[in-house]
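Below: one structure, written as structure tokens.
What you see is part of a larger complex, with each chain still in position.
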């Protein structure tokens, strides 16, 4: 649903999860109605009626939302969270997520996000781009976005991450790794205080280690893919948000496979970021629900 | 959600549509809760908060559903339909839809439906296959399904349709045209008393008239597709349920394009029939909502 900027002022998204049990939807919708809200859309999913977990995304319109927010939060806490053992979050559509993008030298994912941001396709504010290389500074600044060059000096990753945290903490709601070629430490992930989305190539089957496109070519793969996922301590093993593939043939050399891979990557990452910024992606263990 | 046959006995699907207005979801979920039902899944969609139409599919478990059905229907009618100007229907998961399949000489769509039916992939009872040709009788009867050969004699379509109606009326909840090569009269559509789903080839753009695959080849099309839709009086112009395409090249001749078309057709038709039988397809004007 497209929402004009005036209209978006009074629209909220309520994300909840709790043990599945009778009466959740009724209670949530009842509570919103009592608050004077009008539901625009509602998606729910349960992993199983008995012993399962329940997830719901509810978008509703409530006149004077910003002023009413404390009252809304109190009602959710008392009437819903306590009663159902619920985890919940409430976001306002008028407040786009603040996003920092990490990049290295490769531009395809980064530029696609900047361009979609400029077109207004993704409800986010890109507050900064951080890179361990200077190469992409001009491209980024042409979009009016700050570019911070944080090199890893003498292999001192800890120092670089300390600078990252200084720039990020309190300033961002989401970090996007747009082909950032450094591994983040678990300490960084703990302290950054925002979810981190990564993109990487994918094949059927996976080809582990260096030179995956060459390995894929050597096996004769017919599909090249990409996966966007949340970053967890297990590198590239976090919950999957989005995936896609493109068909290739024996006539494509490794360079062409890599270019096709780049095309798939930018599409997959931009959809993953869009859905996250619309609060459509709920995490459940190492899996996701995408409403 | 997979439901075992014992469990399915007490599961209902409530499909509603009405002018969008505050409080619908709350009222529906409240009503189901008061009846002792537990919601398993709920999907809703609105064409617009102001002046739009609201659609909802709610699956719920209610112990003793069959016995409680009159009480449930009364509650829906009084507490929901009257208040919201609602159209609604209630189906029981334990009662699969009764389906008649029409075919001519081509077997790919028909056999795919029979085979999926045997595997239990589609919640339906295929009560009969009707054909204007005898060719497929053995194949159909091998699945234990009655085959009725109703030829069009001396071009007397009205006589054939009269026989069709005799076989169908009161006996089916859905008619599927699995490459049935006769055009149904508007009189038949009025009297049959069940929705009719058709499958036909599709291209970008459409190629009207006879020999569409040849025309597609002559234009150099790179995609061959199929569309499943509800049949309305405007031939092949009814609400679209499902579509898909397959990639082709100049090296494929018309016969191969036709074979690829058949592959797409059987996949698209089987998904459309499955979704219809699960009450996932709601009609809105000449469009569909597929939950």
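Descriptive notes on the structure:
Letters A and B mark the chains in the order given here, with residues in each chain numbered from 1 onward.
Keep this in mind: a residue touches a chain if its C-beta (ideal position, glycine included) is under 8 Å from a C-beta of that chain, and two chains touch if they have at least 3 such contacts.
None of these values were measured; they are calculated from a predicted model.
Here 2 copies sit in place, and the number of copies making up the whole complex of this structure is 4.
To be clear about the criterion, only the chains that are shown with their structure count from here on.
In terms of their C-alpha centroids, the spacing between chain A and chain B amounts to 36 Å.
Interface residues of chain B, counted against chain A in their complex, comprise 22-26, 29-30, 32-33, 38-46, 49, 61, 247.
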